[in-house]
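Only one protein chain is missing; all other protein chains are in place.
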Amino acid sequence: MKTKLPVTIAFLTGIFMAFAYFVERDNVAWVRILYEELNQNNIVLAVFVLFLGVGTLLIRHAKKIRDRNSDSIYSWVVIVSTLAVAYIGLFQTTGESIGANENFQWIFNNFQVPLSATMFSLLAFFVASAAYRAFRARNTEATLLLIAAAIVMIGRVPIGAVISDGLNLTGSFSLPAIAEWILDIPNTAAKRAITIGIGLGMTATAIKIIFGIERTYMGSGK
Amino acid sequence: MNIWDKLSSIDRRWIFLAMAIFVSWPVLKPLGLPVTTTKEVESLYSFIDEIEDKKPIILALDYGPSTAPELTPMAKAVIRHAISKGIPVVGVSLAPDAPGVANDIWKWAQEELGAVPGEDIAYLGYKAGTTNVILQMGQGISKAFPKDYYGNSTDDLPIMEGFQSLKDASLVLGLEATAIMDLWIQYAGDQMGVPVAGGMTAVSAPEAYVFYQSGQIVGLMGGMKGGAEYELLVGAPGNAVQGMDAQSLGHIVIIVFIIFGNLGFFLGKKGQDVSRLKSLRGDQK
Partner (left out) sequence: MILNLIAPFNTTEGLGIWIAAFLTLCIFSFLYKDNPFYKFAEHLFVGVSSGYYISIYYWNTLKPNMIDELTKGFTALGKGDMQKAFGLDESGAVMAEPHLRMLVPLMLGIFILLIFISRKNAWLSRISFAWYIGVASGIAIPTAMSTRVLLQAQGSIRDFCSYNADCAVSAGLEPQVATTALWINAFLLLIGTLSALAYFFFSLPSKGALKVMNKVGIYFLMISFGASFGYTVMARISLLIGRLQFLFYDWLGITIS
């Protein structure tokens, strides 16, 4: 029951949604109604999945505080900031929407934006360091990769045109034109093969889920 | 340790410092390098320029602050273009960290462009569920977004007159930091037949070329360069154009360090040991 019921539900919902794609839903009322209901339900279910994630995070940090880990002070930062921002967002919003909550927007602009943006901007430094350490033209394939990367990096920024003018490379032989060609032809060809592979893989995985062969969404345990 | 070995073992903090200096310098003192446009961005510009029936553009702001430097210039340039042509813009978000960014863009549009909320522009907010939201928008925009981000009833907004479902849009332009672009193409484009275009972060842009070449998207802006190109096309250079000089020097720095690393590897002791080992293995075979 604990396994058969979820597998049966996945089968029924999956088969119906796939079937609904091929039906003129406007002409078959029950298909249209059920299709819209399932869509609506999934939109709301996504919210509970988020709450699961946030709940897991808070429990993990609460355990660190309870166990008095050396870094438990930072767990206090996580829990207090989560509750503070949630309080401002949930209880200081008047009316029907959060769009008019100036305090919430202020927190977003002056906490979320710098923290999120700066965390990702660190990658600029690490990509430089990683490229310096790891990119070696050891064989033909690696050399091709390096040359393509260098041409695209130079050709797609303004300095590419300046360097091309300096080296007297014009028209189709300028760095920007070569970079454009790399993106239009070899890149598109290879990425197309990958896209087709992904499409086939997605379809196979979806079919496996619907027919109960793939059950990883149920987690471990009996 | 000879010079070649030293060249391949530079402390990473010197690399960080070099990046910081060479990227900061053009931000403080621009070099004025010319930015040129590419056909993918020009075709998007032409498409919007040639929209005649003034049906709204759906602008999907599906990104957060971490990718805003690349995508916000695109959003502002496209909104400027659409408003100048009298084409209304309806914003939606399928990424949860987008509403804060979108709210600021909407305020900018009102202050800078004089756009009238509810008539020229509307922001419907965020809804969880990505695929399901797109499908529901196909059934009815107000079904997916009964109220806009500011609490107004969607059906009562003047901008929504004659604009009931996603299928009525003149274009869906997705500004994407994740794989949501694929969903707009799959469901809005291929299933519902709505023209779709993409504004992607530079990380995702190379993968979108397959959709541009096959005609599944009408245009493509990639990264800060794509935003800079569109800013130039609308005649309003902004943060993206300003950032191109710094982008150029940053790329040069990385290429120089890659060359250092390779020189050090091949000409240094380690590289010579590896070559000796390889030639030994070759002899044994």
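Going by the order they are written in, the chains are A and B; count residues from 1 in each one.
The rule is short, and it goes like this: contacts are C-beta pairs under 8 Å (C-beta built on N, C-alpha and C of every residue); 3 or more make two chains touch, one makes a residue touch a chain.
A quick note: this is a predicted structure, and the numbers were derived from the prediction, not measured.
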Selected residue (touches chain absent from view) among A:Ile15, A:Val28 or A:Leu167: A:Ile15
Listed residues B:Thr37, B:Thr131 or B:Asn152, member touching the removed chain: B:Thr131
Contacts of chain B with the absent chain, listed as residue ranges: 13, 16, 19, 23-24, 27-30, 66-70, 96-97, 99-100, 125-129, 131-132, 135, 140, 143, 146-147, 149, 182, 185-187, 189-191, 201-203, 205-207, 210, 213-216, 222-225, 239, 242-243, 246-247, 250-251, 254
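Simple rule for what comes next: only the chains that are shown with their structure count from here on.
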Centroid spacing, where centroids are CA-atom means, of chain A and chain B in whole angstrom: 14
Of chain B, residues touching chain A in the complex: 10, 12, 15-16, 18-20, 23, 33-36, 38-39, 64-69, 96-97, 99-101, 103-104, 123, 125, 127-129, 132-133, 135-136, 139, 143, 147-151, 191, 206-207, 209-210, 213, 225, 244-245, 247-255, 257-258, 260-262, 265
Sites on chain A touched by chain B in the complex: 21, 36, 39-40, 42-44, 46-47, 50, 95-100, 105, 108-109, 112-114, 116-117, 119-120, 124-125, 127-129, 131-133, 135-137, 146, 150, 153-154, 156-162, 176, 180, 183-184, 187-188, 191-192, 194-195
